[in-house]
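The structure appears right after this line, and notes come after that.
Complex shown without one protein chain; remaining protein chains in place.
Then we have chain A:
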Amino acid sequence: MSDEYDSYESDLSFEFEEEGYSSEETESQDSPGSNGSPASESTSPNALCKLTYRSFPMLSFIEENFIAKAQDLRSLFLPDFSVDQLLIMLQYKNWLKLEVLSDYYDNWPKFREACGLCEESGHERFKTVKDFMCPVCCESGDLQVFSLQCNHEYCSTCYRTYVETTALHGAIVRCIEPLCNLAVLHLDIVSLINMLPTGVSLTEELQKLDLKKNDETDGDEKEDSDTDLLSLESSETNRNDPSPFHVTADLYFDVFDFSKTLTSTDGLDHLNDVNPLLNSPALLQAARISVDSRFKKFSWCPALDCPSVVQLETFVNKTDSNQKQESRLSKVPIVACFKSHEFCFNCRFENHLPSPCWLAEKWIKKCSDDSETLNWLQAHTQGCPECLALIEKNGGCNHVVCRKCQYEFCWICFGPWSEHKSSFWQCNRFVPEEVKETELNKSKHLLSLSRYLHYYQRFAAHQISMAGDYKTLGTIHAHMLNYMKYTSFTERNSISWNDIQYLSDSYKGLCAGRKTLMWSYAFAFYLCPNNFSTIFESMQDFLNDTVEKLSQLLEQLKLMQPSKTLRVLIANKREKFVELTALVLQRRRMLIDCANSGIEKGDLVFLQTS
């Protein structure tokens, strides 16, 4: 335990150094928001792993890490500036308060120039100019133009498109004029984005905005239980979206949407209303980059459309592929986002217990081997040496900057670019060992194919079943809704959501069970057959059996027609559901414990295949 703590400390200080943090600042900055955001410390769902973390929505991240910093600077040091201006300074200095202060006191005119700020002079940003020809779109007439204090005027429609496009880069948005450095403040960005295009009536636009807002917040808050499952269809079409968490994550996480129906208080509403800055796409993108580039401490929830961020309070040593395989399950840093999607902080992938991380990673790679997409990725992309994001080189120099973590490296040797200043060509060396190794791996893969298929089919079966369970639940939910709507008119004596809360719990239990089963097949695939692996397999059977019983029970509910008797039936089934769910969870825990102790004692041994 003690050396664990040490490594945590040392790595943390390393990170601060890298980011120019003083530990003092981080402590004051990264403390939980005072706005009551759901960011209290949690402990890992992996009972074997001692880990604390916080989880909160993306917008809280912006408030805490960006806006709060600017407000701090304003109230403590630089009261002459607006929060908006301070945001630009912070953004320019990579959100480091101390750096802003030091540059400010060092040479303010130079710093101001670099940030692109200028004196606030009551400049009218939007105005209508007679007979104006916009240099960008070449439209002319009496146009509404936008300009900063520099008076470089462009029609507001072009400015809006420009801001929308540039905001995606996550850098400070500057005046369109090529050599003008003036920054477009975030509030200006927001007013440009919310601007009414000429010729569109106000009501029309408001409706659109409303729709858009609904769209955006779709995944965030569905207080209305009515809308939730009705939008099931639309969320399913989203599944085609490419997710970096290829194999199973998308299915799995979609499924959990049901829990929102019954337990949803995100506290996002008030955030959206309070601070218009939070609508700035540039700030949103800056937040994305900020989270991505501090990936040792922060992670997105990998669930589809889930806007939550998890921040580790305990340091997790990312297992290096060069290091010895870490098989202890106590080292699997499972966290749950505030929407209770469980995932592994190490792999940024769904909860893969009882498989250790290296195994899960191997398995995922293996499963994707067959897909053309992966073939393509392997042929055309390379992982960023720092954050492993896949990068396709689309032309341009070999000096590559990772979009995600901003790491600069050489495309040819994958070493840091900083070492390439004067000797960029020396990395062109041929390493025959690497080539041999990959060839060997390929032939081994062929040998184990049939064995692999056996386990994969079982793995995939549960994955598909999970989607099936989800559909079943959707049908039941719809029945319930109809029934409740109907009874609320006719009688007082209807069931309340509280009465069927257990269904949601059962469903979560069912998913958790299936998920663990899936990964136990991956686990078994890499296991050396011996007496202990047989024991493991029989525990697998137990869990499998219970899971199927629970699934069947759910299936039975689906077949019921909504009627007065439904309530009675639901009440009768309740006990059975609760009992089976508890059993699933218990057997799941036993399976994981069995795997864990087997690994720790050395009874379960992994095959040395690739």
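Operating definition for what follows: a residue touches a chain if its C-beta (ideal position, glycine included) is under 8 Å from a C-beta of that chain, and two chains touch if they have at least 3 such contacts; residues count from 1.
Convention: contacts and distances are computed from a predicted model.
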| item | value |
| --- | --- |
| Protein name as given in UniProt for the chain not displayed, "E2 ubiquitin-conjugating enzyme", "TBC domain-containing protein kinase-like protein", "FA complementation group C" or "GPI transamidase component PIG-S" | "E2 ubiquitin-conjugating enzyme" |
| Of A:94, A:330, A:398 or A:533, the residue in touch with the unshown chain | A:398 |
| Given A:412, A:535, A:582 or A:605, the one touching the chain that is not displayed | A:412 |
| Sole contact to the chain not displayed, among A:76, A:98, A:136 or A:390 | A:136 |
| Omitted-chain contact residue, chosen from A:176, A:347 or A:503 | A:176 |
| Of A:146, A:162, A:295 or A:459, the one touching the omitted chain in the full complex | A:162 |
| Those residues of chain A which, in the complete complex, touch the missing chain | 135-139, 154, 158, 161-162, 165, 169, 176-178, 395-399, 412, 424-425, 428 |
